[in-house]
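Below: one structure in structure tokens.
Note that one protein chain is taken out, while the other chains of the complex remain in position.
This part shows chain A:
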């Protein structure tokens, strides 16, 4: 069972993850892959408290790359969260055999263009998306389970045309 969802979401653990995906997927574990959060006991405690129905593990990219295959074979389901495409690409480059990332939230920041209501990309993001696609990793835009997943390259042609 194990991996149920790999998600790119700059809010990491929040309502859509805990309520919508959590109720649908019922993960036993939520892996938050974020070097900054993993370095902070305070932030780790907050992320754990935010999702009381699952075991929350806050880890670095390197630690997740090492643990990914074992988690794939573990009993119970798991959800993986990264905050951006840079972390998603770093995780894959470090050896995690992720086949698809759900793109759940990359919100506006200066220099980013709107793709839809919850996805904004800049040139560096598009280059990372291309690198992931080139490695055979699907990128599916979908905020909550009830909405229709769409390939990122269909919503943003700039992802495939450098």
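Methods note: contacts are C-beta pairs under 8 Å (C-beta built on N, C-alpha and C of every residue); 3 or more make two chains touch, one makes a residue touch a chain; residues count from 1.
By definition in this document, contacts and distances are computed from a predicted model.
The complex includes a chain that is not drawn, and of the options "PTS EIIA type-4 domain-containing protein", "HTH gntR-type domain-containing protein", "Oxidoreductase" or "ABC transporter permease subunit" the UniProt name matching it is "PTS EIIA type-4 domain-containing protein". Residues 10-15, 18-19, 42, 46-47, 49-52, 83, 105-109, 117-118 of chain A touch the missing chain (whole complex, contact as defined above).
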